[in-house]
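Removed from the display is one protein chain of the complex; every other protein chain stays in position.
Labels A, B and C are assigned to the chains in the order they are written; within every chain, residues are numbered from 1.
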Amino acid sequence: MDTSGATGLWLVGARGSVATTAAVGALGIGHGLAGRTGLVTERPDVAGAPLPRVEDLVVGGHDISTTTLSKRAEALAEGGVLPPALVRALGPDLEEVDRRIRQVSEHPHGPQAARAGRIAADLRDFARRERCDRVVVVNVSSTESPLPSHPAHEDLSALESALRQDEPVLGRSSLYAYAAFRAGCAYVDFTPGAGARLPALRELAEREGVPWAGSDGKTGETLLKSVLAPMFAARGLKVRSWAGTNLLGGGDGATLADPGPQRSKARSKSRTVQETLGYPVEGPLHIDYVPNLGDWKTAWDHISFEGFLGVGMTLQFTWQGCDSALAAPLVLDLARLVAAAHAAGYSGPLPALAFFFKDPVDCTEHGLAAQYELLVRWAAGLPGRRT
Amino acid sequence: MDTSGATGLWLVGARGSVATTAAVGALGIGHGLAGRTGLVTERPDVAGAPLPRVEDLVVGGHDISTTTLSKRAEALAEGGVLPPALVRALGPDLEEVDRRIRQVSEHPHGPQAARAGRIAADLRDFARRERCDRVVVVNVSSTESPLPSHPAHEDLSALESALRQDEPVLGRSSLYAYAAFRAGCAYVDFTPGAGARLPALRELAEREGVPWAGSDGKTGETLLKSVLAPMFAARGLKVRSWAGTNLLGGGDGATLADPGPQRSKARSKSRTVQETLGYPVEGPLHIDYVPNLGDWKTAWDHISFEGFLGVGMTLQFTWQGCDSALAAPLVLDLARLVAAAHAAGYSGPLPALAFFFKDPVDCTEHGLAAQYELLVRWAAGLPGRRT
Amino acid sequence: MDTSGATGLWLVGARGSVATTAAVGALGIGHGLAGRTGLVTERPDVAGAPLPRVEDLVVGGHDISTTTLSKRAEALAEGGVLPPALVRALGPDLEEVDRRIRQVSEHPHGPQAARAGRIAADLRDFARRERCDRVVVVNVSSTESPLPSHPAHEDLSALESALRQDEPVLGRSSLYAYAAFRAGCAYVDFTPGAGARLPALRELAEREGVPWAGSDGKTGETLLKSVLAPMFAARGLKVRSWAGTNLLGGGDGATLADPGPQRSKARSKSRTVQETLGYPVEGPLHIDYVPNLGDWKTAWDHISFEGFLGVGMTLQFTWQGCDSALAAPLVLDLARLVAAAHAAGYSGPLPALAFFFKDPVDCTEHGLAAQYELLVRWAAGLPGRRT
Partner (left out) sequence: MDTSGATGLWLVGARGSVATTAAVGALGIGHGLAGRTGLVTERPDVAGAPLPRVEDLVVGGHDISTTTLSKRAEALAEGGVLPPALVRALGPDLEEVDRRIRQVSEHPHGPQAARAGRIAADLRDFARRERCDRVVVVNVSSTESPLPSHPAHEDLSALESALRQDEPVLGRSSLYAYAAFRAGCAYVDFTPGAGARLPALRELAEREGVPWAGSDGKTGETLLKSVLAPMFAARGLKVRSWAGTNLLGGGDGATLADPGPQRSKARSKSRTVQETLGYPVEGPLHIDYVPNLGDWKTAWDHISFEGFLGVGMTLQFTWQGCDSALAAPLVLDLARLVAAAHAAGYSGPLPALAFFFKDPVDCTEHGLAAQYELLVRWAAGLPGRRT
């Protein structure tokens, strides 16, 4: 595989916190001003794989916001998410990235086919201008409401007809998957949306020979669940209830205060425990918007479990994490891994990337250690050696 | 392998909380009065291995206490550790087990060779009376002070000479290992003592053809460390500090209030994080005796870690566990697994049982998931099928 | 005041956990088998007041359940709420109390005036048979939905007409207040219902010369709020958000899973922080039913606050309490205090008892220390001395 050229990273939601942090990080690493903490692709187990370098990622994207990347980065620096000195040092670079971001309408009119066409055109244009060997589209926009099912989701030709009607048939995440595939780009869904998981879109990805991955980046509470649930299972301890409260501010918190997106998120978050343990576990799961917390998220989980001879015990944890700082390196990891998969000829879903997701596609393994091993073995099997 | 006969389980500290809970559990399971929650050997991944049945374990042992097993069980029932109805139902059986427990002196006089001889004689007598195919000695006595090193630890014949002197040369855990090997019994160290890890004792075990395992059962805080440390590692997150406070009452708490045993315990507890992450991590580790907590243990851990671009985050957990209920099924698991190893011709240390220990012998893998896989593969490789 | 005779304690919900614990406690104290931990009226500051003795309380009541008090007490003993030996020792006494409990229909038919008449007749009959100087009715039944307002609530004669109609006009807590007043009994609302707080009922209490108190016993999370909110206030620290999650099993948990009662409870719980700080504080308040927790309740609160020069800090607490054990002594305290108030000639609401309630009537002081001082001063002012 030739990884000498540039790899495009097209972010849907390119001026949001996660995207801004990813852009600042990629630029910072490129200039030798930032470290690689939090990048899974820099772990000794994975770093030997033939992946494009972080330094060779070229960032562009779409956003509905008109606040520039520099402004967003400054706000994140004030909130303690980004180092102020790094943001200052990267000023001109951030402006350059910002020029590659196209502002799009929040509520576009007309048939979705036209919108998909414009997206695909932007992608092709970006690839050409930036001389990218390939482009990975990563959806880091805010959580959408669950998509109502529609007969046209089942079949590609039915979908193409439906897209030409006035009535929208795809959610944002799926429309971007469609457009990406049409433009020959790989796709990653970092949000809980349906993304490329519709049969019609799976068909299209296979036909176009492009790989995709998803869904919903695993950054906090679910990351912990993915090691704690296997622990209880391995020890034969019976989990009686698992209650979770997530307090978060920031844009994602505001979005998740809406019942629709909240339902999407909760559905995605609930798989890990249930599928790992193999039995239903009671307990509420709350996602609450607490504006003053900003980009920080506090999760409290209370797990009640039963040991030998019926003795009841409990585990509680409090996770205080910065979502953008946790998500951004995973976005860079996924761009590198999915680009390498594309170069290696993979098409369709990549279940070997389950490690990164709350709701992994075509994979029922939720244990983090097993997922990590899957990833390491898959990366080791990529043809070619890192340059 | 023929597992139709009885397997002896000789407990050092046979009237303590862990031993009593193990005895009540084994009897309860035998009578169909208790479930198998918490037994790793009953997990689908392991249950197919040719292990002796829980029902076929015959319990005996040594203790310095004269409080009978029934009395101890009643006290544990009052403290909420054992179900009162189960203890009542098992009254006569517990008295029968208690008759197989020999009271020993806390501070025996004379050369250790004589004492070892008496222990070995008790073991042979137990095996003969109870018609055991084999006996596994499990040390569940309270934590001892770290053993000062001695030249005789390095070589078996030097050790045998030294044992005939008046001055003691072995700690309790090592003396029991010596006596067990001499009597042809397998040995498990569930405490943080040196146990069989001295070169002289390793030599003896190989010569006698008996297997052994240890040390220090992994039941609470360290169990959590063994899934959380790999999680931080896999995600490339840098752990800055890991502070732990353990509050415990009960006999173990009282013992660990002494600086000697506390040092032993802390040494054993510290391996997991350091060896998993590969770099030193600052942070205090406290073990505090709080009598009113009885057999319950509360551990609070505070982990400070660094994510992408240097952002600091924290994880805290509070584990409220009943140590006896966590340890007892592991003791039964180990008796079954080590007996099967003995039957299968294994001798010397069993690193495949690292899953059960804070301080696993001959194994630097501390990740629970990897240890579990190791165990499952090893158990699958045992010759013979379960009857 | 003559406190030599018996004082009746009539419990609405007399076979519930709180009532059973109160009855077991009162009997246990009477027989010298139980201590007085948790009784505020036994604190040195209050114990000198001329209150009826715990030993002189005679318990009776209403319940919709047919499970006897003894059965309920045994179940609570199994769940760790009551000492098994105490329950066994009190067997015959509990049966005697149970004979004074009348089973009532959950969904009674006919006009509420008739039902109130039956309740009042039961109260008079109880007082006569048990030779009580006076009777205090305490509502410890499960939380009801908030009462829709009705014009008849404003005026006693309008209310009496309305009660004769087929359509119910009062919630359970208010109907009991009405019946209690009609029978010349004092009334305490330990639940979040409207109770005696309707103008028509206030009028009746004054006319009948009986005192009343309420509402919603302060036992756990709100108890903590009533000391923490004043702490932040006294230090001039600005609370930015206060989020609370309450996990509870048991009967109360099941009731509070319904949106109606949950709304009642949340309304009652929200006063303390807001009224103490004097400004609105954001943050969710969850009450979740987690059956396996039984009579235990776990509350986690996360408080984000701002210090000097805008620095953000947090306080979290986890309260693991047994609601019945916390509530029962307060029920006995209130019976003693309200009976003493009645004897001393008080009528109408007793704001001096705000210390006991989440939603204190006619009192905006929510600081526990100030409420305690109020209570102590009030008790000191009761005429007469304890015999």
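The rule we apply is simple: a residue touches a chain if its C-beta (ideal position, glycine included) is under 8 Å from a C-beta of that chain, and two chains touch if they have at least 3 such contacts.
Keep in mind it's a predicted model, so treat the numbers as computed, not measured.
J.: Of the residues C:Gly5, C:Gly35, C:Gly110 or C:Gly381, I need the one that contacts the missing chain.
T.: That would be C:Gly35, which touches the missing chain.
J.: Out of B:Gly184, B:Gly283, B:Pro351 or B:Gly384, which is the one that touches the chain we can't see?
T.: Answering carefully, the residue with contact to the hidden chain is B:Gly283.
J.: Tell me which stretches of chain B touch the chain missing from the display.
T.: Against the left-out chain, chain B lists 240-241, 243, 245, 247, 282-284, 286, 288, 290-293, 298, 300, 302, 304, 312, 314, 316, 318.
J.: Provide the residue numbers of chain A that touch the chain removed from this figure.
T.: 80, 84, 318
J.: Touching the missing chain, which residues of chain C?
T.: 21, 24-25, 28, 34-40, 42-43, 80-83, 86, 223-224, 226-228, 230-231, 233-238, 306-311, 313-322, 325-326, 328-329, 355, 367-370, 372
Operating definition for what follows: only the chains that are shown with their structure count from here on.
J.: Would you kindly tell me how far, in whole Å, the mean C-alpha position of chain C lies from that of chain B?
T.: Distance between chain centres, rounded to whole Å: 50 Å.
J.: Chain C: which residues touch two or more other chains?
T.: If we look for residues of chain C contacting two or more partner chains, we find 318.
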